[in-house]
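A protein chain is absent from this complex, but the other protein chains hold their places.
Coming up: subunit A.
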Amino acid sequence: MLKARIKFRKYGVMKFIGHLDIMRYFQKAMRRAEIPIAFTGGYSPHMVMSFANPLGVGLTSDGEYFDIELSESVDFAQAVRRLNEVMVEGMEIVNMIEISDDKKKTGMAIVAAADYLSEFVMEHPVENLADKIDAFRSQPEIIVWKKTKKSEKDVNIKPMIYDMREQDGKVYMLVATGSVENLKPELVMQAFGKFLGIDLEETAMRHHRLEVYADVGSEGQRHLVPLDQLGI
């Protein structure tokens, strides 16, 4: 079975469309663009489509991914063009690549990290942002109250922050993402805001995802590669 990975951008008002609706959106987009996608059997067949780490409502992104199965081969460049012709404003297909049939290399399973640009929406920007990020990161541990589906507990998120620095007046961060460990940028910024003494009730935040990565390193050595550069 031929498999393909599609990378897309999500921006503008589309940040208000949640993950499940984005999945529905792409199912319909596939039909509009007449992409020969494979279906499951049964009375209500559905498209074989698997999304990498879902993006939260309110976030924009330059690096979103999903994998599909094709029932026949297509010219990828043409497919990208056809898809872009049926997109709404705020959705853009970046590329489409062939991927291995190996289940371990598809979908959620390979996601290891993602990076973001985050900011506080405030009248006055945080002064000496770079220094403050350094100070924040050099704490021995960064404890936050983390809610998961199963439990609520104090977690030290410091090991999950792989990188964090100032970039264009915003906060750049590279954090653990995926099914093993998952850290949302909101949580990092909450901890950072608390560290800075910012009133988080009153201050809005914006987050923009840049890229999603797989870890191809071995023996504990992390080697992150964007999902569209993994090769077959």
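The rule is short, and it goes like this: a residue touches a chain if its C-beta (ideal position, glycine included) is under 8 Å from a C-beta of that chain, and two chains touch if they have at least 3 such contacts; residues count from 1.
Basically, contacts and distances are computed from a predicted model.
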Undisplayed chain, where the name is taken from the UniProt record, one of "2Fe-2S iron-sulfur cluster-binding protein", "D-alanyl-lipoteichoic acid acyltransferase DltB, MBOAT superfamily", "Peptide ABC transporter permease" or "Radical SAM domain protein": "Radical SAM domain protein"
Omitted-chain contact residue, chosen from A:27, A:139 or A:167: A:27
Sites on subunit A contacted by the missing partner chain, in the whole complex: 12-14, 16-18, 21, 24-25, 27-32, 34, 39, 43-47, 57-58, 86, 88-90, 121, 204, 206
